[in-house]
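Pasting in a structure now, in structure tokens, and then I'll have a few things to ask.
Here the complex is missing one protein chain, while the rest keep their positions.
For clarity, chains are labelled A and B in written order, and residue numbers in each chain start from 1.
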Amino acid sequence: MIEAAVIGIVTGAIYGLIALGLVLVYKGTRVINFAQAEIGGAGLYLAYICTSHGLPWIAAAVITIAGAAILGIVFERLIVRPMGDAPRLTVAVATVGLFFALFSLEFYFFGQSPEFVAPPITGRGIEVAGFFIGPMVLLSFVVIAALAAALTAFLRYTDFGLGVLAAAQDATAVRLIGIPLGRLNMFTWGIAGALSAVAALLIEPQIGTVSPGAIGEPLFLGGLAAALLGGLTSLEGAFLGGILVGVAQSEAQHLLLATGFPGISAVVLFVIVLLVLLVRPQGLLGTLRARAEIGGAVT
Amino acid sequence: MSVLPLPDTAAPLLSAEGLVTGFGSHAVLHGVDIQVREGEIAGIFGLNGAGKSVTIKALAGLQPLWSGRVSLGGQDISTLSPEDRVGLGIGNIPQGRQVFPELTVEENLRLGAYRLRRRNRGRYRGLLEEVYERFPVLAQRRSQAAGTMSGGEQASLAIGRALMSEPRLLLVDEPSAGLAPKVIESVFQALHALNREGLTILLVEQNVTFGLKLVHTAHLLRMGRVVYSGEVGSLDRDRVVQELGIGRLLSSLQGDKK
Partner (left out) sequence: MSTELAVSSPLDGEVPGGAGRRGRGGLLTPRRSNILLVLAACLLAPTVIGGSVGQATGLAMTQLFHPASALLLSEAAAIAIAALALNLLTGYAGQISLGHAGLLGAGAFAAGLVTGRLGLPFWVGVPAGAAATGVISLGIGLPALRLRGLYLAMVTIAFGYLMYSSVLRLDFFTGGSAGVILPRTLWGKHQLIENADWLSVPLICLLIAWLIDQNVMRSRLGRALRAIRENEAVAQAFGIDVARYKLLAFVISGAMTGAAGALYGSAIGFVNSETFPFTLSLSLVIMIVVGGLGSRSGAAISAILFFLFAYLLEGLPFPWLKGLDGIVGAVLLMYTVARHPGGFASVISELREGRRPKRATSDDEEPPMPALPNLPRPEGLGARPAGDGAGPVLEVQGVTVRFGGLVAVDGASLAVPRGKIVGLIGPNGAGKTTLFNAISGLLRPSAGRVVLNGHDVSALPAHRRAQLGIARTFQQIGLARDQSVLENMLLAQHLLAGYDSGQALLRTPRVARQERELDERARQAIAALGFAGRENVPVNRLSHGQQRILEVGASLLTDPELLMLDEPSAGMSPAAAENLAERLRDLRDVLGRTVLLIEHHVPLVLDVCDYVYVLNFGQILAEGTPDEIMAHPDVIGAYLGESEAVAV
């Protein structure tokens, strides 16, 4: 039981990181980035190329994160910006295209076979409740907490960050008071890409290998559930949501393992997504305004 | 409200020549010419669909021009983005105010000074205090979310936010829209006071009665063309009615009683 919780917290932390990126993009543009996990997944191949050419992990990590950020910026420039104020769903479908493109590219260049990227820190790590939490996992926690705090501070306390928040509320007004909207959006998507890469780098050691779509699918949904649960407009909620989703999945799996029911984690995710959207669309920490935006029938 | 006479040497601060633009293949403006002299307060009036909003959006840079020119202080700004026009001294108060609802009053004002703060942070503090002095209600509510304020308070915030960029010219899109008459009075008073202090203002307004009392110069827009430009003094009600194209049925409650 406790063991399951610990495992859950570990995966949950990664979900939280994906959720962070999702919430950032949502807050900045009101779009859900369906490629939020896959950008990182593609980035891992970049890391693989680097390490297989003898570069140390940290260099590979930096290059990967930078590459992912650039990918986000390019996507914003080429695809999102020309779409102007097209409906948000349409832009989201464009991100679906991005997901598919990345997935196909991975497949094209590397085929199905998994590759291996050596993690930077090895070792048994610390022991909690009879279960070993590896050093990469500990690193994950630290990184995620730091990132969430940094982002929140940046958005709230710097002018640029405030501009990002404002852009999601009223993009036209932002232009009319002289703030370069293009630069704000570039930041949003660039950081989203970088966050995705960080998440992928942190989780890869747990999976052990890199293969097409291995990160994209399951992580995205976990991240989405986490973002919804925490509140699509709440950066703090992303982390909280991630932990909750991870633990819920893990516990459910633990409890129902005996029944032999397949894909329990998928069931948990589906239930969370459905329940949040139908019952409390603003999630745990989102604002009531978010609730008004998301939920409700016509009458 | 009494309108001060205009200074004699008044070169056009803003000049729009032959503006043609529209949506899809459908032209809304068919060659609009407007000159706004420095120091004056001018108004564009017209019925729904005449093209008032499109005109001011074209001047602000949101509506791309099909042909024509916009100049600010002699400089051609026709191809500049709205952000760059703000940098050159145009301030905007959009229709419906469009304050950032989830940000606080002070955050809204801070954003208005985005460009300024990068140049001169010290100046920002002083400017902020000036705005708070001008609109005490904003000072009281400085930490309140803008979306929870009343229409009139949001109007003050929108004006304050525009002022934070130290504009030479204010473009105001239908300041009376959605506001109760008493609130409209106070908004107009604020604009009047700003103009008396030397700020040039061009506004677009549907409420002719209120608007004509505020401006030096009126531009009457009809079907995408300016049919009259001139001093308000030489305009009387009948002329306005005639030029705007209102039919014989007009015996407006707004017009006749007062």
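Rule of thumb we're sticking to: contacts are C-beta pairs under 8 Å (C-beta built on N, C-alpha and C of every residue); 3 or more make two chains touch, one makes a residue touch a chain.
Just so we're clear, the structure is a prediction, and the values are computed from it rather than from any experiment.
Novice: Of B:L14, B:L179 or B:L203, which sits in contact with the chain we cannot see?
Specialist: Answering carefully, the residue with contact to the hidden chain is B:L179.
Novice: One chain isn't shown here. Among A:I70, A:A146, A:L257 or A:L274, which residue touches it?
Specialist: Residue touching the absent chain, from the options given: A:L274.
Novice: Thinking of the whole complex, not just what is shown, which of A:I2, A:I70, A:M83 or A:A145 touches the missing chain?
Specialist: Counting the whole complex, the residue in contact with the absent chain is A:M83.
Novice: Taking the entire complex into account, which one of A:A42, A:A194, A:L228 or A:L285 touches the absent chain?
Specialist: Looking across A:A42, A:A194, A:L228 or A:L285, the contact with the absent chain belongs to A:L228.
Novice: Taking the full complex into account, what residues of subunit A touch the chain not shown?
Specialist: 30-32, 34, 78-80, 82-83, 86-94, 96-101, 103-105, 107-108, 213, 217-218, 221, 224-225, 228, 260-267, 269-270, 273-274, 277-278, 281, 292-299
Methods note: only the chains that are shown with their structure count from here on.
Novice: Using mean CA coordinates as chain centres, what's the gap between subunit A and subunit B in Å?
Specialist: Result: the chain centres lie 43 Å from each other.
Novice: Give every residue of subunit A touching subunit B within the complex, in rising order.
Specialist: 159, 162-163, 165-166, 169-170, 172-181, 287, 289
Novice: Sort out for me which residues of subunit B touch subunit A in the complex.
Specialist: Per the touch definition, subunit B meets subunit A at residues 60-62, 81-83, 86-87, 92, 94, 98-103, 107, 110-112, 114-115, 117-118, 147, 161-162, 164-165.
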